[in-house]
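Let me begin by presenting the structure, written as structure tokens, before commenting on it.
As you look at this complex, bear in mind that one protein chain is not there, while each of the others sits in place.
In order of appearance the chains are A and B, and numbering begins at 1 in each one.
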Amino acid sequence: MREALSLGGNHALLTRANPLAKFTAVVLITLVLALSIDWVSASVALACELLLFPLAGLGPTLLWRRGWPLILAAALGGWSTAILAPDTGSILLDAGIWSISAGSLQLGLGFMLRGLAIALPAVLLMSCTDPTDLADALAQNAKLPHRFVLGTLAAMRLVGLMAEEWQTIGMARRARGVGSHGNPYQRVRATLGQGFGLLVQAIRRASRLAVTMEARGFGGAQRTWARPSTFSGLDLWVLLGGLGIAAAAVAAALAAGTWNLVFLTRQ
Amino acid sequence: MTDISARKTLTRSGYNWRVVDIVVAALIAVAGGVIFWAWSQGANLISAPVNAIYPPLTGLYAGGWLIPAVLGMLIIRKPGAALFCETVAATGELIMGSQYGTTVLISGVLQGLGAELVFAAILYKKFNLPVSLLAGAGAGLFGALNDSFLPWGWNIAYAAGDKLAYILFMAISGAIIAGALSWLATRGLARTGVLSAFASRRAATEPVFS
Partner (left out) sequence: MTSNGVRPAAVTARGWGWRHAGRPRPAVQGLDLDIGPGERVLLLGPSGAGKSTLLHALAGVLGDSSAGAAAAGSPTSPADSGDADETGSLLIDGAPPRAQRGRAGLVQQDPETQVVLSRLGDDVAFGAENLSVPPAEIWRRVHEALDDVGLAGLPLDHPTAALSGGQKQRLALAGILAMRPGLLLLDEPTANLDPAGVLEVRDAVGRCLDKTGATLVVVEHRVAVWKDLVDRIVVLQPGSAAGSGVLIDGPPDRVLAQARDMLIAAGVWVPGHVPPARARAGTGAPDGAGLAAGPAAGPAAGQLLLAAENLAVSRERPRRAGPRGGFRSIPPRPVQSGITAQVRAGEALTITGPNGSGKSTFALTLAGLLRPVSGAVSATLELSAGAGIDPYKWKADQLIARIGTVFQEPEHQFVTGRVLDELMFGPRHLGRGEERVDELLERLRLAELVDANPYTLSGGEKRRLSVATVLAAHPQVLVLDEPTFGQDANTWAELASLLSGLLDAGTAVVSVTHDEEFTAVLGGTQLSLAAPGAGAPHRELPGVAAP
């Protein structure tokens, strides 16, 4: 989990863009794709996004490792939509609560692609954005309250430690005779106990971290920034890129006649 | 040199967030994410077939995501705690790679808001079991409405009856998993002494219903 929190020597082009610009571009694509469930707009966006991954420094191996759970989830989402959407067109399968029609199948497929096309740019965003730089941009450019932004950033740094501690507590409890195996009831109980142990440690650590931060003068209304968060020409290109992908997706779907506003789905 | 001989009582202000409030709230959200992540590793074996059979049933499981909203408020007891914690939890999920992309942030904000409104409705005066259950249900309700009716929702194309089932399941799940468990956890945490910096340090001896 720790690797998700640092760029680990990634020096690709998009790591130099302002996080806020990248975030805005991703949100733009996301919102436009969310307006319609159709396979054309989703596929066009997906193809464009895949082309951008080298710019974010994400190779095929890493992309696969981060991506396969998303594919699985999107496929499941597509399946749910296919069996539960109101049927239109010819019925392909009818088994009690399940029914798949030509219309709902197309909807399910579109949904799956849309899900992926929405999930991938977020992976792209985080793989080329250091959380510290994101926090700097949120506090300095987006003017979010710096105490909350930096407090959250400092707590997020401990996520890897928390994950390790979770594992340690699991072993420590096994050494006390609490098994994490057995029937579902025992497992739930064991997980709850382990979770409680983790919460105690989380609150202890957070309290100490808060003292550390306050002792270093944190908490006042004013502060300076050793790392000024600035915009550059690259950020304009990032925004244009986001706009371009969104526009291309809509245009292709309109041209193909598949554009299908979500609010009008149930004809 | 000024000699402060008079006894000075430091008052705990109701509404201002201290540094310790912010950091503890954020780490509760982070730890909640770790717990749920670890739990879903094993639970995927159960949830995937359930999802394939009747997808709205996954709502019964969704309460786990809502724990930070209720737990954060029960511990911090400051306006905005539910909203803040759930948003931080969603941000953590985004960083780890979410199947919902950036829309996970919207989910987080809305779920947090659902719990926050319940606490706000009683002016942040009570943190007992019924309020916790309601807050959990509120978070579940808002989360399910987001999933069912907003454009990015994963259940947007479901038939109306299925949407209703999902909303009901998620509200129940929110009440039990996020509401009741958070309330129990807060009482347990108060007994360990780690909440000494917060008003919730008395949670273990507070009445259950009033």
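In this section, contacts are C-beta pairs under 8 Å (C-beta built on N, C-alpha and C of every residue); 3 or more make two chains touch, one makes a residue touch a chain.
Nothing here was measured: the structure is a model prediction, and the numbers come from that model.
**Q** Using the document's definition of touch, tell me which of A:96, A:217, A:233 or A:257 contacts the absent chain.
**A** A:217
**Q** Consider the whole complex, including the chain that is not shown, and state which of A:17, A:169, A:238 or A:252 touches that chain.
**A** Candidates A:17, A:169, A:238 or A:252; residue touching the omitted chain: A:169.
**Q** Quick one: which of B:130, B:161 or B:193 touches the chain that's been left out?
**A** Only one listed residue reaches the unshown chain, and that is B:193.
**Q** Looking at A:12, A:161 or A:251, which residue reaches the missing chain?
**A** A:161
**Q** Just checking the interface: what residues of subunit A touch the absent partner chain?
**A** 2, 5-6, 60-61, 64-65, 68, 130-132, 153-154, 157-158, 160-161, 164-165, 167-169, 171-179, 181, 193, 197, 200-201, 205, 208-209, 211-220, 222-228
**Q** Name every residue on subunit B in touch with the hidden partner chain.
**A** Answer for subunit B: residues 1-5, 7-20, 188, 191-194, 196-197, 201-202 touch the chain left out.
Assume only the chains that are shown with their structure count from here on.
**Q** Just how far, in Å, is the C-alpha centre of subunit B from the one of subunit A?
**A** Each chain reduced to its C-alpha mean, subunit A and subunit B end up 19 Å apart.
**Q** Of all residues in subunit A, which touch subunit B in the complex?
**A** The touching residues are 1, 4-5, 23, 26-27, 30-31, 34-35, 37, 66, 69-70, 73-74, 76-77, 79-81, 83-86, 97, 104, 107, 111, 115, 118-123, 125-126, 131, 147-148, 151-152, 154-156, 158-159, 162-163, 166, 187, 191-192, 194-196, 198-200, 202-207, 209-211, 213-214, 218-219, 262-263, 265.
**Q** Please name which positions on subunit B make contact with subunit A in the complex.
**A** 17-20, 22-24, 26-31, 33-35, 38-39, 42, 48, 51-52, 54-56, 71, 75, 84, 88, 91-92, 94-104, 151-152, 154-159, 162, 181, 185, 188-189, 192, 194-195, 197
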